[in-house]
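Heads up, the thing below is written out as C-alpha cells.
Of the protein chains in this complex, all but one are displayed in their positions.
Right, chain A next:
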C-alpha cells in the first residue's frame, strides 16, 4: 500500500477515516469491521484536541529530548553510526490490562520453561536423552558452550533476564517470533521512551492510568543483590559492556546509571584468587555479580573464544568456583537457537505438564529429515531463517526470490540442513504510527521483558514497541530498526508515581556506594578536560584572529596591525600543531590570504589539530564515560556534537559566517567547564578532569606568549599585541583596572604569567595543579613526593622566582625576549613531562593478555 496522495489531516473530523488497516492482518486500533477499539478512543480524542500544530509541537519536543539526552542506537550500516538518534513514535501502543494479564501468564510460563531447558542442557541433558530435542541441534551449535557444562549456577533461575518478541496473527492471538536470552536488549530504551512520552504528553499519560515501569527495574536490582554471593553487607554489581563501539552502548550507560551499577569493560576487570575484581586507581575492588551485555562466548579468552579481547581471562573459573554470579548465566545464548521453537510444545508438556500457553509460529528444523521434506515441499509458503545468530542475518522469502537464488537456497539447505529453520509466513499485526501528519497502519513487534524474582518471573508492564519504517514487515528483524514505541498497559485504577530513588526500605545498600573510578575512566576524564580546554582556547584564538583580520576593512593593513595579525596566525599554527600552516613552507602565501587556512581549521574534519577534530575527540572521550556525566552535561556535549556536524556539513565560506558559528560554541564550552566545576562531585574522577584542563590551559598559554611576546615589535604594535593577548586570555578588564600606566609588557606578564589569582595566568594553573596532584591517589608512592608533584613544584617555583624585568629584556639582532623564550620553553617541556608522569602512574593499562603457544612437544613418529 502506498501513502494516499490526499490523505486527510488529523484536523479533519475523520481522523481515523483514512486509516485503513492492511488486508488480512490484525490491527491494534481498528477492528476488521472498521470500528475503533474502545481503549483507543481516549487517545484519539486527545490527538484531535491537540490539533496538527499541537501534535507537531509535541513531536518536536520529543525529538529534542531524545537528542539532548543523547539517546542513540547504532544500527548496522547506518552512515550516522554512533550518533544515529533513537527514533520514537509519538503514539504509544495501547494494551488493555485484562489482555495484558493473559499475555503475562503466557510469558511467565515461557520464561520458566526456558529456564528449565537451560538448567537441563548444562546439567543432566535429559531432554536430549529423551529425544525431546535432537542432540545435533544443541551439540552442533556454537551457542552451546561446552566449558560451561556442569557449572552449578547459583539461584533457581540462571535465566535471570528474558525477553520475547511478539506479534499477533490475523486472529488477534499473540505469537512469539523470537527469544532473547543472552543479555536482552531494549529495557533501557523502553524506559527512555516512557520518560520522553510522559513528558511530552503529560496529561494524556496521567489520565490514561498507565502501568509504571520503575517496579520492574527495582526487581532487577533486588534479584542481582539476592543472587550475588555474599562477602560482607553490600554486594558490588557491575554492568559489563563491550564498549562504546557497541550499537546499544547508550542503553548500557543508561541502565548502569539508573540501576546504580558501575559500567565496566573487560579490560577494567581482572580475575585473582578465583574471584573477579575491578581495577580502580591503585586498588582492586571485589565484584560479586555482573549484569552482562557482552555475549557469553566473548566473556573469557581462557575457556571460551580465545580471540576475545572484550572478556576477562579466568571469568568462567570464577563462576565455576561460586565466587561470582553472571546474569544471564554463561551459555544461555543457546536458548536463542531459533530451531528450539519447533520442539517447545513437547518440552513444555514434559517439563511443566502444561500446554504451551503462548504458541510460536509453526517452525520446522531442517536438520530433521521429515521436517526437511515438508519444508522443501512447501517452500513458497515459508520463511527460511539461518540458525546462526548474527545481526546481519535476515529472513529469506523463497516465494519472492529469483529462480537462481531460490535454487541456491534449496541446495544450501540440502547441503547443510541443520543450519536452517523454516517458519510459516505470517502477516504481523499493525499498529497506528504517526507518519508526518497522518496515522498509518504499520507492521509492529512488541518486545516484552521478564526478570526472575525469588518466587517466579515478573513481567515489565509495558515493553519496547517497534514499528517498521515502511509497510514492509521484513525490516523488523533482529536489530532494533524502525521506529520505537512506548507501550502503555492501561490500568483500570490509577497508580502511585514511583521512581527508583525514594523509599529507603527498598533501596539496596549497594547502590548508594559511589561507583569506583577505573584507570580507563580516569584516563578518559583527563582527556575530556584537555580537549574541552583545548577547544575553548582554540575558539577564543580564532575569534580574536578573525576580528583582527576584519578590522583592516577596505584599506591595506597598517604595519602595526599586520605584524600583530601575523603573530596571531603563527600562534594559531603553533597551538594547533597544524604545520606548515602560517609558519612553514608556503606560509608567506597563506599569510597574504589567510582565509582558506582559517576556514579549514574551523570546518575541515580531516585536519588533525583543527577545531572539528578536537571537538570530535572531546565527544568520543565523553561518550566512553557517559555514565559519569550528568544529563545536563550530556546535553551540552550533544549541542557541541550538533554544532560540529553542522560546521563540517555546511562549511562556512566566509569568515563572518564562521564567526557566527563560533559564538554558540564558546557558550557551550564555557557551560561545559562551568558544569564540571559546579555540578560534578569533586571526587577522584573530577580531579583527573580538572588536572587535564589545567595542564592544557598552561600549555596553551605558554605557547601563546611564546608566539606573541617573544618577538619584539615597535611600541605602537605592542599595544595591539597586548590587547590581543588580553582578549584571548579574557583579562582585558582586570588589566585596564589595574594598570593605568607602567611598562606595558611587564604589566601584562605580571597578569598572565605570575598572578596566582588570575584563573587564566600560568601561575594559577600550576598553583591549582599542585593541589590537584597532591590529592590524586598515591598508591605505593606514599613516601615523599610523587614525580608529578615534583614537576609541578619545580615549575611553580620557577614562575614565582622569575624577575619580570629580566623577562622583558630584549636581545639579539632580530630583537627577541630570549629569557622569556627560554622560560616558556622550559614550562612547556615540564607540562609535557607532567602529562607523561600522570599517564604512567595512573593510566598504564595492564598489558594485553596473551595466549600461550599451545603445541606442547613434538609428536611421536
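By definition in this document, a residue touches a chain if its C-beta (ideal position, glycine included) is under 8 Å from a C-beta of that chain, and two chains touch if they have at least 3 such contacts; residues count from 1.
FYI, contacts and distances are computed from a predicted model.
Chemist: UniProt protein name for the omitted subunit, picking from "Putative cysteine protease", "ABC transporter permease", "TPP-dependent acetoin dehydrogenase complex, E1 protein subunit beta" or "Phosphate-binding protein"?
Modeler: "Putative cysteine protease"
Chemist: Among A:186, A:314, A:441 or A:484, which one touches the chain that has been omitted from the display?
Modeler: Residue touching the absent chain, from the options given: A:314.
Chemist: If the hidden chain were put back, which of A:34, A:52 or A:131 would touch it?
Modeler: Checking the options A:34, A:52 or A:131, the one contacting the hidden chain is A:131.
Chemist: Of the listed residues A:37, A:105, A:206 or A:272, which contacts the missing chain in the full complex?
Modeler: Of the candidates A:37, A:105, A:206 or A:272, A:272 is in touch with the missing chain.
Chemist: Specify the residue from the set A:54, A:147 or A:746 that touches the hidden chain.
Modeler: A:147
Chemist: For chain A, which positions touch the chain that isn't shown here?
Modeler: 128-131, 135-136, 139-140, 146-147, 149-150, 270-274, 301-303, 313-314, 317, 320-321, 846-861
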